[in-house]
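A single protein chain has been removed from this complex, and every other one stays in its place.
The first chain written gets the first letter, and so on, giving A and B; residue counts start at 1 in each chain.
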Amino acid sequence: MGTPAAASAYPAVSAPGWRDTWKHARYVATDNPVTLGAFLLFGFFLVLAIFGPWIAPYDPLMSNTEVALKPPSAANWFGTDSLGRDILSRIIVAAQLDFGIAISAVFASFFIGSTLGCLAGYYGGWADRIIGRIADTIMAFPLFVLAMGIVAALGNSVANIILATAIINLPFYIRVSRAEINVRRNAGYVEAARLAGNSDARILALHLFPNVLPPMMVQISLNMGWAILNAAGLSFIGLGVRPPQAEWGIMVAEGATYIISGEWWIAFFPGATLMLVVFTFNLLGDGLRDILDPRMRT
Amino acid sequence: MTLEAPLLSVRDYSLEFRTRSGTVHALENVSLEVAKGETVGIVGESGSGKSVLSFGILRILDAAAEVKAGTIVFAGMDMLAAKEGALQEVRGREISMIFQNPRTALNPIRKIGRQIEDVLRTHTSTLQSELKKKAIECLAQVRITDPERRYSAYPFELSGGQCQRVMIALALACNPALLIADEPTTGLDVTTQAAIMELVSDLARERNMATILITHDLALASEYCDRIVVMHAGHVVESAPTGRLFAQPRHPYTARLIAATPSPEVEIDSLSSIPGNLPDLRRNDLPSCRFHARCDRAVGQCAVESLPEVTYESGHKVRCFNPL
Partner (left out) sequence: MLKMILRRLVGAVPNIIGVVIVTFLLTRALPGDPAAYFAGPSATTEAIEQIRAQLGLDKSLAHQFVVYIKELARGDLGNSLSTGQPVMTEIRTRLPASLELTLCGLVFACVTAIPLGVLAATRPGSWIDHLCRMLATAGVSLPTFFTGLLLAYVCYFLLGISPSPVGRLDVSYPAPATVTGLYLLDSLIARDLETFQAAAAQLILPAVTLGLFVMAPLMRMTRASMLGVLSSDFIRTARASGLSGNKVLYTYAFRNALLPIVTTLGMVFSFLLGSNVLVEKVFAWPGIGSYVIEALVSSDYAPVQGFVLTMAMVYVALNLLIDVMYGVIDPRVGIEG
């Protein structure tokens, strides 16, 4: 996995200097308006996700065939769909679902993946081989195809989307944490902790793991965007979220049949929202990368 | 004293680098002359600007470099005014360069024979069918064993010494008038060092090729160079024929360098180091003499007035207000 010196670009920190990080964060935010914009947008979407159901102007599930297929207007900013449901309301409510899926999947993936990776990197030997084999097997599939297979096998439900997304993201977290732990396994402060009688678990949790966090945080943000795309993609082809539930991917699918006949808004607004959210997560990831380690800027 | 014009003439050359942390005044008023067939050594600490000077002569500096003043004339050609097309004709054909770390200086995924052919193809009118033969000849001339087989080798299959020989072959393939050797023996073991230096020296003599040997090793320079130019922090402080430099160093820095150089006659204990560090070249308030802070002979004018050039016999020059 590369020479020890080359594997890690991050110096060891025993306690992150939060004051310095905050100062640097402020500098990056003011120096780079795009990153600031990303943070603000992220905040906006987060609010939408948390308070969605209360903010939405109409009931997202209520159909009213009289106003079906109406283009954007003062009454319905984003128009109505084939069942007369207000698209704006459905988009707002879907934020909660999509965010929920992304956050659950990514954090599950992160915790399980980095634990496995830490164990592999720290103990080496059999643990390393088996865990490496698991990661390699997952990576042997095109990831979306594997997700499809998992959801198709286990059944169409939100929980299974989360499970599938978590599984396909495991290899990355396993690899990064394994590499970082491997490099620091025999560092001075680890030896010292060991000699002082700390158990392996303590060493892993308190001394080694915090150093794994910085590169992970960047990837978590990028993964969120990818997880949302994944969930939307699965719903688009009919796996996972079922109608009448509001989810961005399913809404685009529902609107796909109408786009050729000219009713573009049904698919456009959910798709555009999806794009904007993922874009925000990607910018956020880039911004986090700049804050945490300017050396990693591409 | 040569009567004909020098092969290479650098006059009052000043160079700056624009970086994110400020402007680096890398070279200031550097002057240098190399006659045909002469071997000139440029010595100085790391960071004294020796390599930068050589890159400047060949015009292969980074885009952040800005020439502030001066002229560089090679065989009657104004190097600073020349266009890229003309420069490409000179590089590798009239002026060649070899670098330290020979292994990384060669294309790792291209057979060394092909790399030599690339140079031959660019600068000579050798027929396609003759290229391979010529390339093998070049390898033989640098005393590589079994050149036929080595032609198809990749750099990672060769030792450090062999890689340096390949570099020399590349550089000498078109018989340049001037060879710039930038620390060619750094990183090689002592026996290989001697072999490489002997090779360069022999080839230079055979072809009457001028050489600039850049090194931080004064002892090496004393053995192979006709003249030595001493640089410190972007300045040329002294230049003299080798014998004269060691017999009578005039600049305090040169004297200290010599005193710090190990040799068989000198006891380790009597070696002295030079106090202090190179000044930060990003400062805007650099003194006129950049050795000022480390010099024990500094006088009032050293920091403020521009340095004079004092000439002694045999072309021995020094830039100092208080030479030895």
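We adopt the following convention: a residue touches a chain if its C-beta (ideal position, glycine included) is under 8 Å from a C-beta of that chain, and two chains touch if they have at least 3 such contacts.
Just so it is clear, the model here is predicted, and its values are computed rather than measured.
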Subject >> Touch criterion as defined above, residue of A:57, A:71 or A:149 at the omitted chain >> reply: A:149
Subject >> Option touching the unshown chain, where A:41, A:127, A:217 or A:259 are the choices >> reply: A:259
Original post:
With respect to the chain omitted from the figure, which of A:131, A:179, A:203 or A:278 is a touching residue?
Top reply: A:278
Subject >> Sites on chain A contacted by the missing partner chain, in the whole complex >> reply: 133, 136-137, 140-146, 148-150, 152-155, 225-226, 229, 232-233, 236-239, 249, 252-253, 255-256, 259-260, 262, 264, 267-268, 271-272, 274-275, 278-279, 282-283, 286, 298
Original post:
Of the residues in chain B, which ones touch the absent chain?
Top reply: 58, 60, 84, 87-93, 96-97, 99, 101, 104-110, 118-119, 122-123, 154, 156, 167, 170-171
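Just so it is clear, only the chains that are shown with their structure count from here on.
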Subject >> Centre-to-centre distance between chain B and chain A (centres being mean Cα positions), rounded to whole Å >> reply: 54
